[in-house]
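Note that this complex is displayed minus one protein chain, with the remaining chains in position.
Right after this comes subunit A.
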Amino acid sequence: MPPSTVSYHMESWQHVQVHICRILGIQLIFLVGFGFCMSSSFVSCEVGRCTSNVGSTNQSLNIPPYFEKYITKSYFDKYDSLLDSDFLDFISHELFPGSCELLLDNLNLVLRLSVQQRSLIGDGSHRHLSSSFRFNIQSELIAELPIHFCEAIIIEKLPYGIFADPFELQHLLQRGVFMDAAVFGDTNLELPSVHSNRSLVEVHMDVDLNTFSRHKDGLEINIDLPLHIRYPPLEESGYSSIELGAPDLFMRCSIEAKSHNQSCLLMLKDNGVALGNGPVVWRVPSGIKAHARAVSIVTFISAILSTLSIVLTSVYYSSTKLCKNLKQS
């Protein structure tokens, strides 16, 4: 191709590139302006609280906890971290102030809970907590209660070192696996156990007591909750064992009253039936403290050796090439 044609094509191509650059620049300015307009009305929100409330839109501060969409949300409005003793107090004093005593007494007669099975499925750092709960129902009594709608609320208080991914739960919600789900507490997905706090998962499952009352075996709810492990503290043995406690189970029913529907919350306790396969324990590999010194020394020696190799090679070959260039010129 003759040089004049080459230079013509190159000039044309350069004009095209300038044009592309101008278009990209204009689009960039447009996008920044667009984003500026959108952001001028954004809602200020603490990251931790907002990301822990998947799907929650309830902004009211005066609604009793048992009326809120997520009954444990108000716990984290009051407390900074999850402690078993504080949570027990919260359940006793704030979740059950008492307005549905008659219904609750009747529901207690009607429903008997037995936790059937609980196990961790999978290996490694990402597993599923599979739980199965069975309720025995006295069908002749259930029809007499003015129940409009019920939902089972399962609260998993996760120990240190285990967390649920709120975005993964949102994906499951979109697929209809749960009716509702939220994570509260420490939702930082990246910190090791040492620098993190506990979290809690609240899962809602739809329950139609009238449908299930026709079944002799009663009502069974199965939940498969994806969980992940944080890097545990260092251990001499190289493994850390984390025990998952039993969940707290509630039934919240909407009852028909004269002027409006009312929500009633019932805490379901097991009948003393033992879990079929014992407590759930997650065995996690952990760093070994005895490795610390050797690892630090070898790490830095490796870094130094690599550095020296690259530095010496660069200096040698660039000087060689410089001398060659000087000789040629």
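Just so we're on the same page, contacts are C-beta pairs under 8 Å (C-beta built on N, C-alpha and C of every residue); 3 or more make two chains touch, one makes a residue touch a chain; residues count from 1.
We take it that contacts and distances are computed from a predicted model.
Only one of "GPI mannosyltransferase 1", "Proteasome subunit beta", "Short/branched chain specific acyl-CoA dehydrogenase, mitochondrial" or "Growth hormone receptor" fits the UniProt record of the hidden chain, and that name is "GPI mannosyltransferase 1". Subunit A meets the missing chain through residues 10, 13-14, 17-18, 21, 25, 28, 31-32, 34-36, 38-45, 47, 50-51, 123-126, 166-167, 187-190, 192, 194-195, 231, 233-234, 238-239, 283-289, 291-292, 295-296, 298-300, 302-304, 306-307, 309-311, 313-315, 317-318, 321-322, 324-326, 328-329.
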